[in-house]
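For this view, one protein chain was removed and the others were kept in their places.
In this document, chain identifiers A, B and C correspond to the written order of the chains, with residue numbering beginning at 1 in each.
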Amino acid sequence: MTALKYPKVQRAGRWFDVRRRRLGMWAYAVNRITGIGLVVYLYLHLAVLSLLSRGPETWDSFVSMARSPFYLSLDVILLAGILIHGLNGLRIALTGFDVGVRQQKMLFGVLMLGAAILLAVAALKIFGG
Amino acid sequence: MLRPQIIIVGAGSTGAATAHDLALRGIDVTVIERGEVASGTTGRNHCLLHSGGRYCVTDQESAIECIEENLTLRKIMPDLLELNDGLFVALNEADLAFKERFLEGCAACHIAARDIPVKHALAMEPFLNPAVLAAVQIPDGVFEPFRFCLAFLATARLNGAIVRRYTEVTDFRCSGKSVTGVKIRDRVTGRSETLDADLVVNAAGPWAGEIAAKAGVTVPEVPTAGVMVTVDCRLNNMVLNRLNKPSDGDIVVPQRATSVIGTTSWTVENPDLIAIPPEHVERMITQGELLLPTVRKIPMRAKMAVARPLIARSGADAREVSRTFECFDHASAGVNGFVTIAGGKTTTARAMAERVSDIVCQKLGLTAACRTRDVPLTSYRLFYQ
Amino acid sequence: MENPFAEEPKPTAAWLWQVFTGIGLVILLGLHFIANHFIAKGGLRDFADVVAYLRNPVILVLEILFLLCVTSHALLGVRAILVDLGLSEQAEKRVSQALTLLGVLTVGYGLWVTWAVIR
Partner (left out) sequence: MKTLEVALQIFRYKPHESAHYDTFTVEVAETAHVIDAIDAVWAVHDRSLTFRRACHHSSCGSCALLINKVEKLPCITRVTKVWDGRTPVRLDPLRNFPIVSDLVVDVTAFFQRMSAANMEITRDAEPSLPLTVEDFAIAGVPPKAVQIPDNLSRFNRFENCIECGICMSACPTMAADEKFLGPAGLAAIYRARQKTAEPRTVAHLLGLADGEHGVWRCHSAFECTEACPQAVDPAGKIMALRRELTARRFKQFWKR
């Protein structure tokens, strides 16, 4: 008897599909997306740091470029990713040790609110100098 | 000589238990079921493991069968039963007057019955109507019909039985006056084929008449529907019965986190499609309320209706028809190699299987004895593995 | 039929490491971010500043710890995503080996950059 099985690729993409799913699923998807983004950033960052080995001039010219508003807004996006991933990570750690499991949705809400506030403060600081 | 091939039509409790019985006797069996296991009458069961108390006054033959099988099932499927006993409670003077007859009936049928203090009953059943006047505790229990059948079939399969689901019987192949095979259609592949059979056991419940008609014989069966209503909270630990003759809505069976109130009774034409009359549902709630006053406040979780395969006895109404079973050897109507097992209830499925298997063996000239009383069943989960 | 789920699998500490490095990151990344992008004038340090900063032994230890934490956390995360694809046992092993190698290279590179700055 030949049973119908959906292709692996299609199934593997399910973590991405939040349609008709609930808050926990969104948290999972967002965590993954920010996680992937942060890994990419990590290696970019490490690559940029190699400029340090080329001496003061190279680095300082990079720093002056990176102080432009365009780079600063990229910083804000980075910070958003870090805050979301980090605070959601706290939810995963806490619930993973059986703390606040029943309140996980509220926990997520509170943590994301915290992330938003921190981001707003940080953005003011970044652009306000 | 080739090993005899037996085909069983229907994988409800009777078919499943018969497959197990025959397989245990070393006979090759194939079960043909048109849907999922227990998708007919057995599935939509009240889940009551009868102690016989319900019939000990009106139908002692059934009551004795029930208590015997109740004790046997405790041995062969101990893990599949919720054994909390049952209470028969009196709510008015008429009920109270029935108590003596009930206790006598239980004694006559060897059903252990204890007349317990009302205070005691209310302590065990905090949601029971506080106006209760008397309570008798008897060894009722709860099973789960789907897994009940799966366990029988899983064990049968370990002993070589074949179970074909989503396969329906379209016709019989006859040679002269004997049934020699079954024409089937697989509803998954769409293919039709004919299976050889030395004997066919018709265990199709309320559809037994329809199957028998394909072989040109009749079964005196009355498909009788009943409505059951499930509420969204478990209100009783034990099975609660009204202490009186069986009537509509006089029993509440707990099932997992719910309570199931049942039942009504009316004759139906087409057991495939039964419309649930809203007034029957309302009657279940009104009657259930008498036993458990909280019932009406709880949201309804499900309601179901299914036809029971009661055997007709001339002139009797549905409640009076005996709940016992009967085995019909259609050789008496001129068709060989074809027997029907009908009536009965899930609690007595093993006994029905024993009876029909004895007849099968006798017809085939085999001497293997029934062993289902003592052989414990394997895990129902193995059916799907 | 053999039941593949009835056998005890090899225990794993991957998730626990992910959580512990994650908790470490919340602290270390917090410090790293505040020190390098908020306290520093204009959100970034110039070269001389970086050198002075990293020559502080406490900072140096913290930054190296941070490097270890972030690398393992990131690569454990990548590994989780890859394992989630439903790999064969063989492929799972190869993914682990490749990511371990990548981790060692990453940390080595990080240490080299640090050394290049403070020497």
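Note that in this section a contact is a pair of C-beta atoms (placed from the backbone, for glycine too) under 8 Å apart; a residue touches a chain by one contact, two chains touch by 3 or more.
None of the values given here were measured: they were computed from a predicted structure.
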item	value
Chain not shown, its touching partners among those shown	A, B, C
Contacting the left-out chain in the complete assembly, out of A:L38, A:V63 or A:I92	A:I92
From C:I27, C:A52 or C:L85, residue that would touch the chain that is not displayed	C:L85
Chain not shown, touching residues in subunit B	35-39, 42-45, 47, 79-84, 120, 123-124, 126-127, 142, 144-147, 166, 187-190, 228, 230, 232-238, 254-258, 260, 270, 272-273, 275-278, 281, 294, 297-299, 301-304, 306, 379, 381-385
Subunit C residues that touch the omitted chain in the full complex	3-16, 80, 83-86, 92
Positions on subunit A contacted by the hidden chain, ascending	1-5, 8, 11-12, 14-15, 17, 19-25, 27-28, 31, 91-92, 95-98, 101-102, 104-105
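Here is the rule we go by: only the chains that are shown with their structure count from here on.
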item	value
Centre-to-centre distance between subunit C and subunit B (centres being mean Cα positions), rounded to whole Å	63
Whole-Å gap separating subunit A and subunit B, where each centre is the average of the chain's CA atoms	58
Multi-partner residues of subunit B (at least 2 other chains)	none
Subunit C-touching residues of subunit A, taken from the complex the two chains share	8, 11-12, 15, 32, 35-36, 38-39, 42-43, 46, 49-50, 52-53, 55-56, 59-60, 63, 66-67, 72, 75, 79, 82, 86, 89-90, 92-93, 96, 122, 125-126, 129
Complex contact set, residues of subunit C against subunit A	15, 19, 22-23, 25-26, 29, 33, 37-38, 42-48, 50, 70-71, 74, 77-78, 81, 84-86, 106, 109-110, 112-113, 116-117
